[in-house]
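Removed: one protein chain of the complex. Kept in place: all other protein chains.
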Amino acid sequence: MKVAIVLGSKSDMMVAEKCKAVLDEFSIEYTLRIASAHRTPETVIEIARMNYDVYIAIAGLSAALPGVIAAHTVSPVIGVPVSGKLNLDSILSMVQMPGGVPVATVGLDRGDNAALLALSILSLKDEKVRKQIIDYRKKMNLKVKEDDNEINR
Amino acid sequence: MKVAIVLGSKSDMMVAEKCKAVLDEFSIEYTLRIASAHRTPETVIEIARMNYDVYIAIAGLSAALPGVIAAHTVSPVIGVPVSGKLNLDSILSMVQMPGGVPVATVGLDRGDNAALLALSILSLKDEKVRKQIIDYRKKMNLKVKEDDNEINR
Amino acid sequence: MKVAIVLGSKSDMMVAEKCKAVLDEFSIEYTLRIASAHRTPETVIEIARMNYDVYIAIAGLSAALPGVIAAHTVSPVIGVPVSGKLNLDSILSMVQMPGGVPVATVGLDRGDNAALLALSILSLKDEKVRKQIIDYRKKMNLKVKEDDNEINR
Amino acid sequence: MKVAIVLGSKSDMMVAEKCKAVLDEFSIEYTLRIASAHRTPETVIEIARMNYDVYIAIAGLSAALPGVIAAHTVSPVIGVPVSGKLNLDSILSMVQMPGGVPVATVGLDRGDNAALLALSILSLKDEKVRKQIIDYRKKMNLKVKEDDNEINR
Amino acid sequence: MKVAIVLGSKSDMMVAEKCKAVLDEFSIEYTLRIASAHRTPETVIEIARMNYDVYIAIAGLSAALPGVIAAHTVSPVIGVPVSGKLNLDSILSMVQMPGGVPVATVGLDRGDNAALLALSILSLKDEKVRKQIIDYRKKMNLKVKEDDNEINR
Amino acid sequence: MKVAIVLGSKSDMMVAEKCKAVLDEFSIEYTLRIASAHRTPETVIEIARMNYDVYIAIAGLSAALPGVIAAHTVSPVIGVPVSGKLNLDSILSMVQMPGGVPVATVGLDRGDNAALLALSILSLKDEKVRKQIIDYRKKMNLKVKEDDNEINR
Amino acid sequence: MKVAIVLGSKSDMMVAEKCKAVLDEFSIEYTLRIASAHRTPETVIEIARMNYDVYIAIAGLSAALPGVIAAHTVSPVIGVPVSGKLNLDSILSMVQMPGGVPVATVGLDRGDNAALLALSILSLKDEKVRKQIIDYRKKMNLKVKEDDNEINR
Partner (left out) sequence: MKVAIVLGSKSDMMVAEKCKAVLDEFSIEYTLRIASAHRTPETVIEIARMNYDVYIAIAGLSAALPGVIAAHTVSPVIGVPVSGKLNLDSILSMVQMPGGVPVATVGLDRGDNAALLALSILSLKDEKVRKQIIDYRKKMNLKVKEDDNEINR
């Protein structure tokens, strides 16, 4: 399987669902795991060492999860900050990685964009996925145009 | 060529240099372009449509550049927010992309991490790059260990 | 028609309604469009090139819409940041435009003020609109004075 | 004269200079005034009642100046927040105007963009100014393209 | 009458109620007015020139009200920032006054503390008020001690 | 003596100097003390119990000083937040006092405004001070008008 | 008794409950007190001087409580910032203590983590508590693993 979705906690499931929905639509296999950088660090390391093609790490608060995964794999790691009372905490914890170990951060609660970024990465070696993204974009483009037409009817 | 580095302005060159240094060390070819989402939008679109394997977009302030590139390509786009008087402006402009068009945001002024993320993406279809990253990581790991030894001498 | 109201997404309609209400009260014709800087960029450029007298661009998150419109027209562009989980993201994305391409940013969700600013701009060449604004201000002034009287009864 | 530039304090002169440079380049007449919403409020009201075509108000900290001008004129008022120890204070004081009295806020210290926005507003009734902006944009566009060429030589 | 409570808008009434409750408890006469720095500026100036002993100005968003009152009176002016979508906007607009014209800012929505601060100021020339504050504090002190006892029963 | 200026640390002296300069200009006697809510809390309480007419408390970081003084006196307490690496820390620590114990917060590093607010409070029972403030304001008003004239020469 | 839990106000009880639940699970005796740095400062000092082994201080807004306790004891003081309209106020008021008087700040509303930190401190001289924490961690670790298994069933 190509993509690992890792959740810091069961409570992040709603964000993961958006991620799964996109990957399912593209018929891309993925593993879904719950593993916490602070509560089950050995599981996080174990998953990171499996060297999936792409990692999507979803976490809130002091969101160390994507960074810890990135420390144990050279595969690209995408971080999805989860919203809470502050929001800036999870965003900055993911974006502000030190030199040498990047995390590709997407928007707050954006499980969908994490999946699309993963697909975009996979498309570099899989022309079929590339075409699927182009189709997805076209549908999205049409949907906005329909909305545009609708309000002008 | 595989990687396009796009700068929103000549004044972002210092961040681009960190990016170039890493790509040069890995002997990865890249194109360096200055193109502004607001001053030369047609150039931005033109570059985006060339479908490089990976885009690295460096911009400050209301950093629309990576988002506009992402709107015109399905290749992965990495955004590097450039520091200024506020810092949160460029970070949030890049991270908070709407659903459907992701930008992979790295840390403030982190041209180095943008390059490493690009390499990590390229490594999925190029085993040699993967090995180079592993070596890079080892050197980095050794450097920290030497620092650790040095202060304990 | 003189004014174009452009929404980044159908979900921004509630802010657009405040805008429409004011323009309707002034009997000013306007076009209402949904166009996204990231999902239908070609529509955005097309609308921008129509050179309406004034543009009102309504968008949330990484609100690139007014900036991208401003890049393709020399008419004044008013940006209305839409509230969300962070709020500072849409405000700063609009306010912090680089040199050369200004966006006139109004307050969070202030579709009403965007319309009034558009009218104020149009009033420079249309004395009737100027008088309408003066009347509008008087009514507003009276309304506050009535509120003032009411609580002192 | 068509444009009034109002500074909240002599110390905001550096931001006003950027504004003057653009207006001078376009040969647009302007009045430059120092008037404080808190120290010389009667002067502010007096200037506001002169009904210039466009107002540019430059102020830092709790930047009430553009809002107070806007309260006494129906002409468009552009606010330029001046940087300081916090930056968010002057930006939010200008952007977050209550319903009924808009201020067109541009970026931190962006005297240049305030001038360009003023010109864009004036261009609605002065075709010559419109052409000048188009030329200005072309030069700006060429400058970025030259920068782009230069780094690729 | 000694105290003027000025609200920027009828919608700030809930914060004013907390203010009134304290002044009523102390049997201090006050005037309650609705006056907006941007919609009825002439009323604001008129009230400011009446030179009440103390002003309490309640406002949200770009809360210019206390500053504009302070510009037209030498009596002490207390500002109460009202909560909204951002909160920092009203706080910083009140706190960050320029040199020469202070506003005494209290906490977000703290109509009660504004009244107590006003009473504390009046107590300097009215020993009776001073004694009332001491009694108020004692009751408050006792209330906390009762809460403390209660949870330990 | 009527006014007590209390500094949380010797390093806040530069802000206190602005305060002293104003009080000296008005020939108002004051006591200058260094006392820390965390390092010499007994001194803080001792000074608070002396019941000066007005307290000015200057502190940075987690600026508990004005609040602790306010807890031990019913006289008005003015807080001056001192700038540092964050700035929001000292501002919010002072502004956001709980119900019952207000602190009158002025702007970051605004020792001058703290003194003027203290004088404004004292003016309620001392007509001479009131006249001095009116004169001070006039001079300030003239100074801005001179600046205004100067740039138009 | 070893641990004192001090609440700035009865309204912070919900955060204290999380704290109590953990201490009860570990069968650690504690005292629960309501005492306010601003309303009952003498009670705060009295409790601080009792020199409990560890203090847990729970407070919102301008959360001076843990700092004032720390000023009167040399025992470790843990601060729990309580959420409200701003959140950054209570966090920064606790974290940003001046040199010499530290407060050990935990996350927003994290009564549970405050208790666990207190236990971790007590474990240094009580091997039994150390074992209990290890067991607690194991249970937590197992719980996450069960969640992980469950979503993969």
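Letters A, B, C, D, E, F and G name the chains as they come in the text, with residue numbers starting at 1 for each one.
Going forward, contacts are C-beta pairs under 8 Å (C-beta built on N, C-alpha and C of every residue); 3 or more make two chains touch, one makes a residue touch a chain.
All values derive from a computational prediction rather than experimental measurement.
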Visible contact partners (per top-of-document touch definition) of the missing chain: A, B, F, G
Residue touching the undisplayed chain, where the options are A:Leu23, A:Met97, A:Ala114 or A:Val129: A:Met97
Residue touching the undisplayed chain, where the options are G:Lys20, G:Lys85 or G:Arg130: G:Arg130
Selected from B:Val15, B:Ile34, B:Met94 or B:Leu108 as touching the chain missing from the view: B:Leu108
Options F:Val3, F:Cys19 or F:Ala35, residue touching the unrepresented chain: F:Ala35
Absent chain, residues of chain F that touch it: 9-10, 13, 31-36, 39-40, 43, 61-62, 85-86
Interface with the undisplayed chain - residues on chain A: 8-9, 36-39, 41, 45, 60-62, 64, 67-68, 70-72, 86, 88-89, 92-98, 100-101
Touch residues of chain B, complete complex, unshown partner: 83, 87-88, 107-109, 137, 140-141, 143-145, 147-148, 151-152
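FYI, only the chains that are shown with their structure count from here on.
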C-E compared against C-D, more contacting pairs: C-D
Chain B-chain F separation of Cα centroids, rounded to whole Å: 48
CA centroid of chain E to CA centroid of chain G, Å: 34
Chain G, residues touching no fewer than two other chains: 9, 36, 39, 61-62, 86, 88
Pairs of chains satisfying the touch condition: A-B, A-C, A-G, B-C, B-D, C-D, C-E, D-E, D-F, E-F, E-G, F-G
